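Notes to accompany the following structure.
All protein chains of the complex are present and in place, except for one that has been dropped.
Right, subunit A next:
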């Protein structure tokens, strides 16, 4: 064991970035449309939703947990926002209500896990189904349309600022805030400590349950945020929105080098991981690869990344 062993070695840190660079170079060579400003902005916009969810999941996974309910929380929050707006509520209030709903759903996950002592996988597997069911109940299984053309809502998913799509700006701002939270605050240090050794953290006076509830709540909030952006982009709330989004989000976190057993990882890696998935999706589309094969390629890339990571760890 070398003395300079850190949470993540430099090589591990560079790994995801090198992977992204290789994919970018290959796609630029294969497809002339790929490396254009318009397409890059398009990719970033597509990535933003997955990235927001994956940022939240990074905290959860750092504590050694998992949250499978992110896609359902996204759908229910989006539906609540749309439903309120369709009913005449002020769009800003409706969006705040959607965010609050996400935070509450996340807190419920956290409470079941900490107070109910249920394994995170099982707890969120159950709430994934419950929240999805509630979305179907709330929407009656039909999309909610006829939403307001209030600028604050429209801009959320469809607007631009200085030529950059607003969702991308949200993604970058969230990244900066969450990076700071994880790296520079006591909250972030406690997150790492809980994942590194929960018992030692508890015995060191860390209120483990409270931090965990806050982390799951944060993930709910970010999922809701993604849900509102998606609702704005589609100008409607779909009852099946966000189905299987948890898989891409988990993949982004893992591709970024965060350990599923907790304690080791970083949020910049998650951003890179989300970009790798987004770029792959986009590039394979541009290359006219059938969507069936796209899944095979995507899965293969994830597997390869994790295998390389294992090699390095050993």
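FYI, contacts are C-beta pairs under 8 Å (C-beta built on N, C-alpha and C of every residue); 3 or more make two chains touch, one makes a residue touch a chain; residues count from 1.
Please note the rule applied: contacts and distances are computed from a predicted model.
One chain of the complex is hidden; its UniProt record names it "Sugar ABC transporter ATP-binding protein", one of "Formate dehydrogenase beta subunit", "Aspartyl/glutamyl-tRNA(Asn/Gln) amidotransferase subunit C", "Acylaldehyde oxidase" or "Sugar ABC transporter ATP-binding protein".
Touching the missing chain, out of A:31, A:58, A:114 or A:201, is residue A:201. Checked against the full complex, the candidates A:115, A:142 or A:184 give a single residue touching the omitted chain, namely A:184.
Per the touch definition above, the residue from A:59, A:192, A:245 or A:268 contacting the chain not shown is A:192. Interface residues of subunit A facing the missing partner chain: 1-7, 184-187, 189-190, 192-193, 196-197, 199-207, 263-264.
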